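Complex shown without one protein chain; remaining protein chains in place.
For reference, chains read A, B, C, D, E, F and G in written order, and residue numbers begin at 1 within each chain.
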């Protein structure tokens, strides 16, 4: 067993720590509560490892510069909360269509608009998938603890590089600001994925998928492959194309590189699901409330289990469908007015009755509320 | 029967024509294909009726200025397409939480990002509901023709004022740019809704719901009611409040003013649904493709009908559920990679099998494709 | 308008946050922070009613007002 | 570098859009738009190889090149 | 569907083919028919080939785009190559006299008409070629009444150019009569 | 749950109660316990009352927030009014000596301790009151070992202030012994 | 219990405010009400708009038509209000971050249009609300929570930037120089066009702490000492110029105002009938 360093750490701190271990060398952003520590700690640490931090003039510039950093070859991150996440939407679509690896952290707070800026929420879950215009596929992960924030951030960088795609880390004010014990593995014990780059002298077409590759190889600007990147539909050469056939091929590849690799991307966790007759689906910090409540419910003899998506998008369709087939009723507990519940409803169809437990008033869900709701509907 | 003026008109032209008849006196925006004519025609016509047009520095400023115009008491509109719609998201949430009447037109084009700027798409349908951070309710309408663009625009202004809310008109490049016959009613024949304003000397609390009102009365700035508007959670006084109880009440009221009035807001259309064994659900210009295809399918003896949501959000849940119960199979046809189909799947559950027909390569769906898909899956 | 002899410096201790601006910038040095951390008048006769304290108080907690208004 | 007498003005009619810049700004007036709407050399001797046409051609359709390069 | 006539007008960016399409559609509406006009929209519409499409029908038009045109009229070589194909079986291709059709170009019926020359020589301005084309199609197809076409033309052209455009229209009608 | 101790530390914005919470949590971790620390975050945290919360447990902590604290320590009147309520049945309220509790204030057990005075008079700096409080709680509750607390304090306080903070910690321990 | 001016123009029920002890926001906000009072403007006719930030909380305390918008966008909202109803007196209150970082574009465009809005910048050289990150006006080498190794950015001169963009009135003063501040506010509000008053302010909590600038009082003292009128500066011997910051009026000219020009268009088209 390899050595781990034990520390008390804030979620936001753990996120930067992990990013650095994953190889982050570039951070561009704009401060916003409750994500600001991500910028602050990055500004302190990045230059120490030869990396770069820049505070841009706004969130749009933050993601744009981060994409630029990635194009220049550095693993890049940007971080924000609700209002800034809305502003980043246009360029999230850019990163998706231009296939630029990038990690975007959204430490969720109460919305809409300025809303409840210092309170936790899980109100940007659907936005993470649908926030930008046009069709695209996206990966979004949500941690429930400081330790998981660490693990997921590493994973986010790996997925971003592996699939040449923006990956969203959806955390929230609770996880971002609380301090918990974390065990940091030795660098050698962490799996790190780097993007595939073309070999020297290779006949390089920037958007040609080569045998054995999941995505086209990506050359950093300045490495001798002079090629073009655009947010227009483009063909293998990278140049714009209006061809409808090409657009079809390209969009399908962009979507299927993620949809077809669900098994690699989808992470989830189950608690007391083996014999469960009822399930609660919950993610992020709220899942901890639910876990607590389930212990109580079990003590009271109710066969309830927790299904916890860690990968929010693409959703754990197969597994959630299984849950639906297994139990009679499902509660989806989340800190919002009903978002992921709609995805669950869609997946389980009539197999199970689906209920929602949630609010978006700035207060976390209490275990007692979960217990009460379970008693009410199960 | 009252006189109507018959004209050949572009969809975008009809939209402005209707807006003016609905009482639009303020337009702020930023040009983008294929919505630009909305700005151009407004700039020409508004000053003629004493209204104001302003081209702002970007789309964010466009919606912000339009909200400002509405706060000053004028019926206001902004218009854009995909990339600009992404940029407007933050302030859409502002208008929602501050309850500012506003019409936002999105003439959809191929995305994501710059995508296929001059081609039609229906790829922003989910974004219209989920594009901004945080929970909120939204109204979105989608016309299939130039005439309907006119009708729907009037309706959009009426709903915006009646429910103190941003209303999105989701049209597309096909409807926006084609020219068709339209019959413009006399001004007196059009129902126009104006916002309720406090009476003189009234003891005015800007966010207090009074008996008989659907939403709080809205005083224009400068009318002698000195009050506060914010994008933070606020109480009846309009001042920020961190109270979780208040946040609950406020958010629920904001959502229920729309959800509870679905019957007033939801518009839809059916074609050959009476005896249908299969249904195709489609909206906007694509619904015309489907209508055409259904005629062919009927000729071939297939009992297929069209359910056409005109109100996209809130969705016609009740009616779509009915469709699901009535038919065995449903195809959702839309110019995207699968968006509204997810809402339909959610609603019909296991009552009917749901299929998707769509693409997002810049070309409209052809009647023959619909026919083929219908033959394949029905 | 009230004449000078009808006026005096008033302090609202509930709003005073004890920042010390009034004390430090009073040209005649007639104010002090008391042991509750609030501004207090220590030499009313010395006050020339110049208004500096009022202008520089970030909390609207000190001002020149009519003696009779309470 | 080629010497002046190895050089001449060349025109690519496929790229020429007939804007007329070269014709109008040629100091010696040796170019014209032909009936296909393309630039053409009408007085090769008069050309002083000044390069103005090349600099002002938006379509890279006219330039000074070596006589032998084809 | 059988009731519909689908027309495509093709040319280069500045030739006013969209205006021609609008006029035909408007004339149809004035005749109490149903009509839809649409156009290709793209960066390439700036310089290169551009097209306008019109569907004229006696009953409601569902699908608003032209799939297989009954008639294509094209004024340039490039536009012909790009938009001259995909005609309906038995459809008619009308091209300006100078246009060359490559071997094997699929089109059952082709006629060549001196539209540009007529505009230039008989009216005096190449820019009214689109109106000549309108007149030609109107007379040739008899889809819309002359009265309505005239009204539509006069309502859409810039002030002061009415006489010139009226002349162009007449020339178009005459041209059609001459080839009929 | 029964295994958990929930602690709330309250004071005014600048008093370092968050630091105190972090130190307690860190000490617990050093002792191989499980701990979570969180704080109230709001614009009001700037000037007014602020709080930090710590949960210390022998087993995994699911729900990360304090619901009903076993112990509240408060240094100011305002913080006490705001955060002194909602103690667990039988929970303990520790307040600074000058704080007045209004009639009917719900709290079964209250003790008053001269934390601020101790910091000011015995250590010489009011600013170390938070560390005095840490010492007091550590000794009073015996939840964390003195060794770990010391280590946590020294790891978190600014360089150069270690002796002063060590002194403050000792004073806190002494204070707790005196009231026990 | 407070002064008449505060009673008249502040929403007493929302006081005391949330600003930190010693923060100059209260000083500047009060000075604005004095200027408005001295101008004798109609309270019902005044609109105060802000974005998001500590300073942007000011409108909530002021008894006018007040609008607290999204971060950086205040001027764009204000532009809509002013154009929709040009009779309103529209004032923007903004932090340095709000108006020159995320809101920089709206600033230069409002200035360019010369729309009759008065912008008051509470320039504390830091993002106060979010806890002390460097802003576009943080001096080079100063520290912020996102510039822990010292700021390498060059700061904007906001007043000059507004001028280059087209503002017809621009001046700078400090939170200490209250009389001058009131005068500038009055001049700015009176100017028919885009006006900017940049008020050098203090954030003892974050800027002060991070940069060891001393207490609020000491920071006010620094404002008093370091700022000098641009005219006086020019007369200063070279050795005394170091470390000085300029205040004074940088621009004060008259040019066509945006809403008036729009009104001209309306009148030309329809003979003067407008919707107001």
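Following the convention adopted for this analysis, a contact is a pair of C-beta atoms (placed from the backbone, for glycine too) under 8 Å apart; a residue touches a chain by one contact, two chains touch by 3 or more.
Values in this document were obtained by computation on a predicted structure and should not be read as measured data.
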Among A:13, A:57 or A:99, residue touching the chain not depicted: A:57
Tell me which of B:114, B:196, B:339 or B:361 is the one touching the absent chain. B:114
Where the missing chain touches subunit D, by residue: 10, 12, 14-15, 17-21, 23-25, 54-61, 63-65
Subunit G residues that touch the omitted chain in the full complex: 101-102, 104-105, 108-109, 112-114, 136, 149-150, 152-157, 160-161, 163-166, 255-256, 258, 261-262, 264-265, 268-269
Residues on subunit A facing the left-out chain by the touch rule are 25-26, 28, 47-52, 54, 56-58, 60-61, 64-74, 76, 90-91, 94, 220-232, 239-240
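Please note the rule applied: only the chains that are shown with their structure count from here on.
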How many Å are there between the centre of subunit E and the centre of subunit F, using C-alpha atoms for each centre? 85
Give me the residues of subunit F that touch two or more other chains. 42-44, 47
Which residues does subunit C have that touch at least 2 chains other than itself? 17
